[in-house]
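With one protein chain withheld, the remaining protein chains of the complex are depicted in position.
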Amino acid sequence: MEIIEDGGEVLLYLDGRRTYLVRVEPERLFHTHKGYLNLGELIGKPYGSSIKSSLGIKFYALKPLIRDRIHKSARRTQILYPKDIGYLLVKIGIGPGCRVVEAGTGSGALTCALANAVKPDGRVYSYDVRPELQRVAAGNIERAGLRSYVELKIGDITERIDEEELDAVVLDMATPWLVVPIAHRALKGGGVFASFSPTIEQVMKTASSLRKQPFVEVETVELIMRRINVEENRTRPETLMIGHSGYITTARKVLD
Amino acid sequence: MEIIEDGGEVLLYLDGRRTYLVRVEPERLFHTHKGYLNLGELIGKPYGSSIKSSLGIKFYALKPLIRDRIHKSARRTQILYPKDIGYLLVKIGIGPGCRVVEAGTGSGALTCALANAVKPDGRVYSYDVRPELQRVAAGNIERAGLRSYVELKIGDITERIDEEELDAVVLDMATPWLVVPIAHRALKGGGVFASFSPTIEQVMKTASSLRKQPFVEVETVELIMRRINVEENRTRPETLMIGHSGYITTARKVLD
Amino acid sequence: MEIIEDGGEVLLYLDGRRTYLVRVEPERLFHTHKGYLNLGELIGKPYGSSIKSSLGIKFYALKPLIRDRIHKSARRTQILYPKDIGYLLVKIGIGPGCRVVEAGTGSGALTCALANAVKPDGRVYSYDVRPELQRVAAGNIERAGLRSYVELKIGDITERIDEEELDAVVLDMATPWLVVPIAHRALKGGGVFASFSPTIEQVMKTASSLRKQPFVEVETVELIMRRINVEENRTRPETLMIGHSGYITTARKVLD
Partner (left out) sequence: MEIIEDGGEVLLYLDGRRTYLVRVEPERLFHTHKGYLNLGELIGKPYGSSIKSSLGIKFYALKPLIRDRIHKSARRTQILYPKDIGYLLVKIGIGPGCRVVEAGTGSGALTCALANAVKPDGRVYSYDVRPELQRVAAGNIERAGLRSYVELKIGDITERIDEEELDAVVLDMATPWLVVPIAHRALKGGGVFASFSPTIEQVMKTASSLRKQPFVEVETVELIMRRINVEENRTRPETLMIGHSGYITTARKVLD
C-alpha cells in the first residue's frame, strides 16, 4: 500500500471542477472556501484517503498523476491537452530508454509526459529561448520527480540541435517549419518528427518543408474531444466544449 | 546508429497506405505486387534505409513502433485506435514500474501499449476468456519484444481479479459495469479505472455502477480524429472518416 | 431599392458580436455605450445604409432576416440554432402552401422559420400548453410580419392534434415519443415527422415509438457547427464552441 509521506505532494479533490495540488507537511494548513485542512493529518495514510476541513467538508487526497500536473500548468500557458499529448506519445512511439528532443519547453507539461515515458534510462533534451519560462518548467519537472531525466537547454532550436541519433523530435512552437532540416539531421533513421500547431498556415508550411526532406508518412490530424454528460434521462454531450486546440503533424525520417 | 539484425522485424514502407511488417532473414524473399524484395540485403544496414524490389521500386525499412503493431492487429479485430490508446495511457497515468490489469486481451494491441509504458519493472496482467485469442495475442506481444512484462490469464474478470493494489484497471469488453465492484477492490487508493465502450448503453450502465462505489472524477469522453489533407490549394479535412470508435469512461478510486 | 420606412424594424450592426433589433420612428433615440442614435435619420434611406452615433461611431442598418429574429429570441429560451432549423426545413421538405403542426411554440423562433417557408398560402399550427410563452411568441411572430400564416393554439399535443392531412409535424418538446401515434394520424401519406431533442434518452424513446407505427426512413442525426477564424497566418477553428444543441430524428409516414 502506497503511503503519503512528509514532504510528498497530493492532489486534493473536492469535486469535478475543484482540485488542488499541495505539499504535505506536519502542521501545514491549507485554506479553502470550504474551510481549512490540516495537511499533516494525511502523513502515514494511504493515497485515496479522505480528510475533513474545519467546516466538515470531505476532500480526497489522490496521488498526483502526470496529467494532473499537465492540467495545473496548462491553466497558465495553455495549449496541450491530454488528448493531444497521448496521441503524440503513441505516434512518436517512445518508451523507456528513448532519447527525445523537445522545443519549446513552455511550462514543462509535455516535458513531464515525455520524461515519464522514457525513464529510467532515456532522456529528454528540452530547448527554449526563454530562460524565465525554463525556470518555471524546472520547478514543475522537479515536483513531478522527473528532473533527472530531463536536460533543459537555453537555445534556439531553429539554429541547431546538439544531439544526434534521436528517437524523436517534438515541437510545440511558432515556427516548426524552420526546424525541419535540422530535425532531419538529428533524428536516427526511422525516427519520428512531431509538431503541434494551432493554425493551418503553420501546418501548411511544416508539411511543405517535410516533403522537401527524406521523410515518409507525413500526416496531419486534429483531435476533437467531447465530454459526455452521463446522467439518467439527461445523457448528452456537453453544451460548451473546446472546439480546437491544434493540429498534430508527424513524419518518419528515412535515409536516402 | 541502430542496425537491422538477422531475425529482427522491419516495417516495409511503400506509401501512406501500404506497409508490411516482416521478419528479416538471409535470402528471405518477400513478394509484393511491385515485385519481390530480398530481405537479407537489409541486414547490417541502419533502420530507415531503402531497399529496391525486383521491379526497381523503392521500399523503406523502418523500425516497427508499437503503433505499427496496433495498426496491423487492429485490422482484424477492430476497435482501439492510437487516439484512444494515447488518451487512455495519459488518463491512467502509468509509467515504468506500474502494475495494470487489462481485459479482454483481444489481439494484444492495447496490451503492447500498456507493457511498453510499464517496462522494465512494471507488469500487465491481461485477462480473457477466449484461449484461442490469447494465443494470437501472445504471438503479437512476443514479436513486439514485450512478452516478459505481460502475464496472460485465462479467466472471467467479471468473477475475479487476483491482483491487488493495482495502479490501473483497463477494460475493453462487452460488460464493463459488471467489473466495477471487483475493480474497486483490486485498485490501490487513487488507482484509475478506465473502460472503452462503443455504445452509449454500455457507458450508461458503467457510469451508474461507478457512482455506486467510492470513485471520484467519473468522466466519459469521446475522441474524434480528423485527418487533414495538406496539399497546396487543396488543403481540407478528409472526406471519409471514422466517425466513432467508442467512448472512454474513467474514474479514480478513493477510500471511504 | 428597398427603403427603410417609418415604423419598420432594422438590425443595427456595430460589429460581429453586437447587433440590435430596433423599430425606426421619427425622433426616436436609441442609446448604446457608443453614444445614442437618432433612428429617424434612417427613414427613407435604403437598407444597408450607415448611421453615426452621437460619439461618431458608425452603425449599419440591415433588414432583419428570420435568422436575426431566431438569434435574438434564442438568447432567452435557448436551443434551436440556424444549423438545426435549416436541416429541419430541408428534411421536412416544406414550401409555399404546406400545412405544418409545431409543438411547443416556445419563443416562436422555429415558428417564424416554418411560416416563412409556407407563406403565402400555407399555414403553421403551433401548439403550446403555456399561454404566457405564446404571448411572447405572438409578439415575435407579429414583428416578423408572419402573424397571418400562424395559428397559435393553447393545448397539449400529447392528447390531440386537431388538423389532418398535414405535410409535417415538427416537435421541440420534452416528450416527443408521446406524440408519435397522434402525429401519425394527423400526417398525410408520405408526410414527415421531425423531432429535436437534447438528450439521447429522448431519442431512444422516440425512435422506438416511431418503429411501432407505419413510418419509414427513421433517422437520427446530430449537427456540429464549427466557426472558422479566417485571418492571415491565424486561420483556425474557434477555440470555444457549442459542442451540442440536440439530436434531430425524422421519419416519413406510410399507409399500411
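By written order: A, B and C. Residues from 1 in each chain.
The working rule: contacts are C-beta pairs under 8 Å (C-beta built on N, C-alpha and C of every residue); 3 or more make two chains touch, one makes a residue touch a chain.
What you are looking at is a predicted structure, and each value in this text was computed from that prediction instead of being measured.
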Missing chain: touched chains present in the view: B, C
Omitted-chain contact residue, chosen from B:Arg18, B:Arg160, B:Arg185 or B:His244: B:His244
Residues belonging to chain C that touch the chain removed from view: 1-2, 13, 16, 46-50, 60-63, 65-68, 70, 82-83, 85-91, 93, 95-96, 113, 116-117, 119-120, 165, 188-192, 200, 203-204, 207-208, 216-217, 219-228, 230, 232, 235, 237, 247, 249, 252-256
Chain B residues touching the omitted chain (full complex): 198-201, 226-227, 232-246
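Please note the rule applied: only the chains that are shown with their structure count from here on.
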Copies chain A and chain C touch via same or different residues, half shared test: same
Chain A and chain B: spacing of chain centres that average the CA atoms, whole Å: 21
Intercentroid distance (Cα basis), chain C paired with chain B, Å: 47
Multi-chain contact sites of chain C, meaning residues that touch two or more partners: 200
